[in-house]
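A single protein chain has been omitted; all remaining protein chains appear in their positions.
Note that the chains are named A and B in the order they appear, and that numbering of residues resets to 1 at the start of each chain.
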Amino acid sequence: MTADRFIAMTMLFEKYARLLDEDRLEEWTDLFVEGCLYEIVSRENVRQNLPLSLMLCDSKDMLRDRISALREANIFNIHVDCHVIGPVHVAPSDAGWDVSSAYALYQSTQEGETRLFSVGRYHAHVVEHDGALRFARQRVVVDTGAILTLLATPI
Amino acid sequence: MTADRFIAMTMLFEKYARLLDEDRLEEWTDLFVEGCLYEIVSRENVRQNLPLSLMLCDSKDMLRDRISALREANIFNIHVDCHVIGPVHVAPSDAGWDVSSAYALYQSTQEGETRLFSVGRYHAHVVEHDGALRFARQRVVVDTGAILTLLATPI
Partner (left out) sequence: MTADRFIAMTMLFEKYARLLDEDRLEEWTDLFVEGCLYEIVSRENVRQNLPLSLMLCDSKDMLRDRISALREANIFNIHVDCHVIGPVHVAPSDAGWDVSSAYALYQSTQEGETRLFSVGRYHAHVVEHDGALRFARQRVVVDTGAILTLLATPI
């Protein structure tokens, strides 16, 4: 893999995390292709081959709907996100690339109290679309499950 | 942006964090230009457009004074820092670059007890000065505010 490819994938993941942190969810949605799959699954369910998802959107429209619903519910204002992600792993696959990275997601209240919300790993399939890198699939495998009943926003 | 530019900014941020973690605060100060602005502000104050800073040094001399005061107060020995920072975002701006990254800062006591001290985002303006990259501005926007009354050292 070339240096340019590695850095382009790093920048894509950086943008993904930053748009979530800055509550720019509509722009975040634009990082996906129309027929995308966005899924949050627990590592334990993956290990046991259970098909349960904590969140599942199987198109960009569905992802947009979800974001709209969140905007209307005004849940955003309850907390702010801070994603710290590690270096990416990139492997060519299926006319695109499988890209993964570890992440830690912290949530803070407006009063400035921070808690660790979730750690885990992104497993993305990235393709080139109209000259830009886009997510064809983003599967978030979370190690942290206990607090996911509170899940409202994407990870 | 070229690969070299991206990596140079990554290395600058890495050095910034490492010098703080290794308590090499005088060398850390050397990463700033003379007329620099170093500021810690809470995300909530930024959102409300409040001009309050948790720390504000508007020159390298003032930053040096602050470090000297900390050295004399011997507050350093109370804890050690560990910064884990994410990938940088780089955008050309004003004869330099705006560079940001998410961070998580952990503090540990000499007895080895670790707590999350602060998460947030660096918003830097970086310029080239005498052939080296330097901070003209570093604005640390912290999500975590509740513990900042204890703030003593830079983030």
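Convention: contacts are C-beta pairs under 8 Å (C-beta built on N, C-alpha and C of every residue); 3 or more make two chains touch, one makes a residue touch a chain.
As the structure is a prediction and not an experimental result, all values here were calculated from the model.
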Residue of A:25, A:85 or A:140 touching the missing chain in the full complex: A:85
Residue, one of B:21, B:39, B:58 or B:98, that touches the chain absent here: B:21
On subunit B, residues whose C-beta touches the chain left out of the figure: 3-4, 7, 10-11, 13-15, 17-18, 21, 80, 82-87, 104, 106, 108, 110-114, 116
Hidden partner interface residues of subunit A, rising order: 3, 6-7, 42-44, 84-89, 100, 102-104, 116, 118-121, 142-146, 148
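Here, only the chains that are shown with their structure count from here on.
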Where subunit A and subunit B are represented by their mean Cα positions, the distance between them in whole Å: 27
